[in-house]
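Let me begin by presenting the structure, written as structure tokens, before commenting on it.
What you see is the complex with one protein chain gone and the rest in place.
And then chain A:
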Amino acid sequence: MVLSAADKTNVKNVFAKIGGQADEYGADALERMFATYPQTKTYFPHFDLAKGSAQVKGHGKKVAGALVEAVNHIDDLAGALSKLSDLHAQKLRVDPVNFKLLGQCFLVVVATRNPALLTPEVHASLDKFLCAVGTVLTAKYR
């Protein structure tokens, strides 16, 4: 799966629209993921996962920041996410299936906050992008 030029344009547009609210999107996506897929909570035994938790907000900021960085370097995701890739491979070891879940939740957040933005084409582009990010983050697992 390769991001076409149209995909990249679509993804950049989405993130341009999201703008400074990316942090909120990140936190919202995490909250939804913990609620919908409770097994993901096992990666955060050290967090307060109650609604509105400062730790989830803080972590949402990190996740959003990484996605924005990825979009800014969309032609070289592997390079841009190299450190995060190492982190996930050597330390975090999040089971790859969970990236899909977080990706789904992020997509839903974008949809709830921008009803008209996610046309089928944009939806597909964003989904491909999130899959590509997941692939990079798990590339060094073995």
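Going forward, contacts are C-beta pairs under 8 Å (C-beta built on N, C-alpha and C of every residue); 3 or more make two chains touch, one makes a residue touch a chain; residues count from 1.
Definition applied: contacts and distances are computed from a predicted model.
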Query raised in the report: Looking at UniProt, which of "Auxin-responsive protein", "Lysine--tRNA ligase", "Hemoglobin subunit alpha-D" or "Eukaryotic translation initiation factor 3 subunit H" names the chain that isn't shown?
Result: "Hemoglobin subunit alpha-D"
Query - Touching residue (missing chain; options A:K61, A:K100, A:R113 or A:K140) - result: A:K140
Requested in this report: Quickly run down the residues of chain A that touch the omitted chain.
Outcome: 1-2, 124, 128, 139-140, 142
